[in-house]
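Let me begin by presenting the structure, written as structure tokens, before commenting on it.
With one protein chain removed, the remaining protein chains of the complex are shown where they sit.
So that you can tell them apart, the chains are marked A, B and C in the order they are listed, and the count of residues begins at 1 in each.
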């Protein structure tokens, strides 16, 4: 019901959705969120994601389990990549399946808001001239706070 | 930027997402919604979707365009199937791409809420014993009203 | 005018499409519903729950007081249930 993977390799959304749908006829709604490497200034060469291996999977599982407790979900998949990625590449995938669309949408948003503020990943942006750690955003904390 | 298709054939979410991502590095967030044939009672044999061919595509384009005007989107795809489908099969796919996740999530929800209440499609459920037209839900009207 | 019927309205009336000359008394969607309801049992059954009926003129959503002309394509249907 809850699948969490932290890995270097890319994912395919269609394939991950199909794995959740397999042989089920009780699902009515499937929401996916994909986060990708965005080049804001046109100067990004790559993005490196560092993480805390012992803690990331456990933290994502906790967030996914919280979402399952809170909404009527039938399945949930969270995949987060680490390592060095190029602009446009996939970073994170969240899938929620539910009988109704309201639950699937809210749970996916909830998971992303908590992932952004509590899963131990850090982004470093590399351009031709230098490398800079990305600052955390206040808007992410605000997004999380709306659920409490 | 806006793609709308009304067709009999199935779709693949990974493929449709890839088409929106192609050669772009300004996307940060991709949200998809997939609606599927749900067998609530375990007796459903098939679901038949009738539509008003001249009007459906135009109506979905209007809804998609409204979402693009309302939020900061980079791309939007709406695919709706018609004909006879089996339990578990895909019915509708909405994809929104944006720099930020808030816009992508809200726009996808908005499109689904309006699609559910104004796109001219009608569902008929067939079981072993009979066929019944699905009733419209008050909750869908309420979901739409939250945007005004 | 061309008139289209969908879903259970189509089934009750027994056809999905018909062409008729706009009667002189018909100026709005409401007038057209009143007129069509008198055309027989199937029509009466299709239009009996007025509250539930939706209409479109030339492929755009319309209301009861929307004006109709003899050149229009008018569609009648129950509340939509797609998605």
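Convention: contacts are C-beta pairs under 8 Å (C-beta built on N, C-alpha and C of every residue); 3 or more make two chains touch, one makes a residue touch a chain.
Note that the coordinates shown come from a computational prediction; the quantities given were computed from them, not determined experimentally.
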| item | value |
| --- | --- |
| Displayed chains contacted by the hidden chain, counting the whole assembly | A |
| Which of A:8, A:40 or A:55 contacts the chain that the document leaves out | A:55 |
| Those residues of subunit A which, in the complete complex, touch the missing chain | 35, 49-52, 54-55, 58, 80, 91-92, 112, 115-124, 133-137 |
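As a working rule, only the chains that are shown with their structure count from here on.
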| item | value |
| --- | --- |
| Any chain in contact with subunit A as well as subunit C | B |
| Centre-most chain [mean C-alpha coordinates] | B |
| Between subunit C and subunit A, distance of the C-alpha-averaged centres to the nearest whole Å | 48 |
| Centre-of-Cα separation between subunit B and subunit A, whole angstrom | 22 |
| Shared-contact residues (touching 2 or more other chains) in subunit A | none |
| Residues of subunit C engaged with two or more neighbouring chains | none |
